[in-house]
Structures are given as structure tokens and as C-alpha cells.
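The complex appears here minus one protein chain, its other protein chains still in place.
Here is subunit A:
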Amino acid sequence: MSQTFHIPGQPITAYVQRIEIKKLREGSNLILGFSIGGGIDQDPGQNPFSEDKTDKGIYVTRVTPGGPAEDAGLIMGDKIMQVNGWDMTMVTHDQARKKLTKKSEDVVRLLVTRKSLEDAVRKSM
């Protein structure tokens, strides 16, 4: 039931995977090891990973090999639904970045979804 065609205002349901990323401390920086794209203030037509080209959610555009995100199991193309309890389906790009890069948090707990997850669940049912 993922985003093939979503009506704004209607609830979204998705199969999600929990990913826990332990930030890497390098000097005074906390490194996550991935980049994001998307947001309600961005152009959704440019997103190569989304099925629904009107989806303004936050997607993972790049995962640094060997970084904390890769270790945790994050894959390029994942859509981030929630970060530490904060919703990511209706946020601006900057809001999403801020929630991920809080200096006071060492661990970020993400809920991510991807097409392959849904297929896997459907097959096992």
C-alpha cells in the first residue's frame, strides 16, 4: 500500500523497517554517513527513487560505503518515514536535516520503507 497514488490528507500506511544508526564521532562532528533528498519545499519530479512522482517525502540519495548508515542497514533509495519519533513525510528538506543532525543525539532511530520490503511482506503472506 505504498505510494503508488497518495491523496494528501489521507493516512499513509507502509511497511517499515527500524534502522538504528549510531553516529560516528570525528573530532567535534557527528557523522551519519548518508545524504537525503526531497522535502515539501523541493521538486518531487526530480526524485529518481520514488514510484509516485508527486511524493514529497525524504529519500536517501547516497550511502557512504563503510559509514554508520551502511552498517545499520540503510540502503540508497529508502524513504524515511520517521526520525526519533518525528514525522518525516511532511517536512521541508531543512527540517529533516535538522532532525537528523542534532548534536545532542548520538543515536538516530529511523523508520524507513522501500518497495522491496512491501514485496517481501506480500510474498510471505
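Everything below uses one rule, namely that a contact is a pair of C-beta atoms (placed from the backbone, for glycine too) under 8 Å apart; a residue touches a chain by one contact, two chains touch by 3 or more; residues count from 1.
One rule holds for everything that comes next: contacts and distances are computed from a predicted model.
Asks: For the chain not present in this complex, what protein name does its UniProt entry give, out of "Rhotekin", "TRUB2 synthase", "Trafficking protein particle complex 9" or "Receptor activity-modifying protein 1"?
Replies: "Rhotekin"
Asks: Using the touch definition up top, pick the residue from A:S35, A:Q82 or A:T101 that touches the left-out chain.
Replies: A:Q82
Asks: Across the whole complex, list the residues on subunit A that are touched by the chain not included here.
Replies: Here the touching residues of subunit A are 18, 20, 28, 82, 84-86, 104, 106-107, 109, 111.
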